[in-house]
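Input: a single structure, listed below in structure tokens.
A single protein chain has been omitted; all remaining protein chains appear in their positions.
Per-chain numbering from 1; labels A, B and C assigned in written order.
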Amino acid sequence: VDDTTQINRLEAFSDGVFAIAITLLVLELRLPQSTDTGEGGRLLTHLLELWPTYLAYITSFITIGIMWANHHAMFQIIRRTDRNLLMLNVILLMFITFFNFPTVVVAEYFQAPDGRIAALFYSGTLFVIGIFFNVTWWYAARNPHLLDPQFDQGRSAALTRQYSIGTTLYLIAFVLAFFSVTASVGMCLLLAVFFAFPLRPARRN
Amino acid sequence: VDDTTQINRLEAFSDGVFAIAITLLVLELRLPQSTDTGEGGRLLTHLLELWPTYLAYITSFITIGIMWANHHAMFQIIRRTDRNLLMLNVILLMFITFFNFPTVVVAEYFQAPDGRIAALFYSGTLFVIGIFFNVTWWYAARNPHLLDPQFDQGRSAALTRQYSIGTTLYLIAFVLAFFSVTASVGMCLLLAVFFAFPLRPARRN
Amino acid sequence: VDDTTQINRLEAFSDGVFAIAITLLVLELRLPQSTDTGEGGRLLTHLLELWPTYLAYITSFITIGIMWANHHAMFQIIRRTDRNLLMLNVILLMFITFFNFPTVVVAEYFQAPDGRIAALFYSGTLFVIGIFFNVTWWYAARNPHLLDPQFDQGRSAALTRQYSIGTTLYLIAFVLAFFSVTASVGMCLLLAVFFAFPLRPARRN
Partner (left out) sequence: VDDTTQINRLEAFSDGVFAIAITLLVLELRLPQSTDTGEGGRLLTHLLELWPTYLAYITSFITIGIMWANHHAMFQIIRRTDRNLLMLNVILLMFITFFNFPTVVVAEYFQAPDGRIAALFYSGTLFVIGIFFNVTWWYAARNPHLLDPQFDQGRSAALTRQYSIGTTLYLIAFVLAFFSVTASVGMCLLLAVFFAFPLRPARRN
């Protein structure tokens, strides 16, 4: 009972951080401050010009949503915690929260000469988050007393595979940024859509 | 037990996003930055001049509150989840969080020449949220293994009706914006009040 | 079981709103933007000059904390909900969240010529919140099927008394602002301290 209570608070705290990290993204959707409301005909232009920000908002929102679902899946197998796991989770959340910053940078610099740096920063952060998902999961898997005794080996192997593949794909997006900013950022968007709605039918989990 | 845990985290995460989305609205209530505090007699004017922002705050706060109550009602019938439903819920939350932005725009532009664009943006976002409520509910209803086996058919039908009517009314508010900005935004306010406190007595749910 | 779930989500959503409303206050603690970091000797002055903001932060933080404890006490007696109560709670939360704005205004204008308006705005908002606590509680008390069947009549009467007294005291603080800004704001601070740590020994609730 004690251990499950602990996991419940870890989940509640994590859900809170995910919920806030995902919601703060909307604060970046703002009209330019110098906007003059006195003259007509410009609001539509301003709203349309924000398209890179909309794309960044959608990509990052869905990506954090997927991370939340993955975190969720991981803590259906992990049912106990120790101090190390608590702190690994805090560090994982630190990088996920940090992701807000490259989102702002990529939205602002996507079309600027410095777009490459922005794309490297964005995909690189996703790559680092992927690594910390692997580290957290690897720590738990090495400490079987933390896991649900009746957990499904198949699901555990699926998680391991999924985390490795995801991390590798974000490494590819990172490398891609050296060749094409659009390809790198576009790949991050496509990965969000594909991870959200895989082509194969959803398993009833 | 497992499925209920899953639904619990989906609800906790959603409650968090709703709570933050609704609370961030207050950050838009700000005095003009250039305000000089040295001279008296102007604060009252500044506070009163914010009336479109107050109206937008009230309308959006109550509207998100109603969405939360509707989400709540939906997940009293849906008692299991699969990956698709998790992600549909994330996308629904993405639009609800996004609603913060048109709220800011309509508060700023309501009386400006570009008021029409602002009203279209505001009511249009509400219409899109309505559509995604329908999509999420439609997906769950098509997958009966996700539903509470003892759910009340009458309440389910009431939800379906309610979501269709709400979405249609926001479509009307959207179309209305082409004719009158005040009528469109006023309708959104009236809908918030009416949905919050319907004339017929509340059923004991 | 159904009703408890409902109350649980109402509490979770409310706790989220309280937690965010209370935490957003810190965003107002900021150094003046034009601060030049190049020269020494000024940071201390800047930090000390913020004292009205610190006082407003402390008063508002403790006040919202007390409101949270009162909400908490109310929903130990209310164990079911209907649509009206859900929406009354949303409106109560709307005013509590709104309280962030007068906090900012009073911190900025406390010493300015317009301090009176700021103090009226601040204490007036607290008075309105008090009224909505009374309305919400009054609605629940009039609908006994919403209450815990084994609730303690004494505790219920204590709540009724406490809400009336609190609201009356904030009305006095409001009226006081016409005579003295310091007295009005100081009374709000003293009420926060007194409500937090009453002189009589805490009952074991």
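Simple rule for what comes next: contacts are C-beta pairs under 8 Å (C-beta built on N, C-alpha and C of every residue); 3 or more make two chains touch, one makes a residue touch a chain.
Treat the numbers as computed from the prediction; the structure is a model and nothing was measured.
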{"item": "Hidden partner chain, touching residue among C:Leu27, C:Ile165 or C:Ala183", "value": "C:Leu27"}
{"item": "Chain A residues touching the omitted chain (full complex)", "value": "2, 5-6, 9, 12-13, 16-17, 19-21, 24, 27, 82-84, 86-87, 90-91, 93-94, 97-98, 100-101, 104-105, 108-109, 112-114, 117-118, 121, 145"}
{"item": "In chain C, positions touching the absent partner", "value": "11-12, 15-16, 18-20, 22-27, 29-31, 37-44, 47, 57-58, 61-62, 65-66, 68-69, 72, 76, 196-198, 202-205"}
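Quick note on the criterion: only the chains that are shown with their structure count from here on.
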{"item": "Closest chain to global C-alpha mean, per-chain Cα centroids", "value": "B"}
{"item": "Inter-centroid spacing, chain C versus chain A (mean Cα positions, whole Å)", "value": "35"}
{"item": "Where chain B touches two or more other chains at once, by residue number", "value": "12, 16, 19-20, 24, 27"}
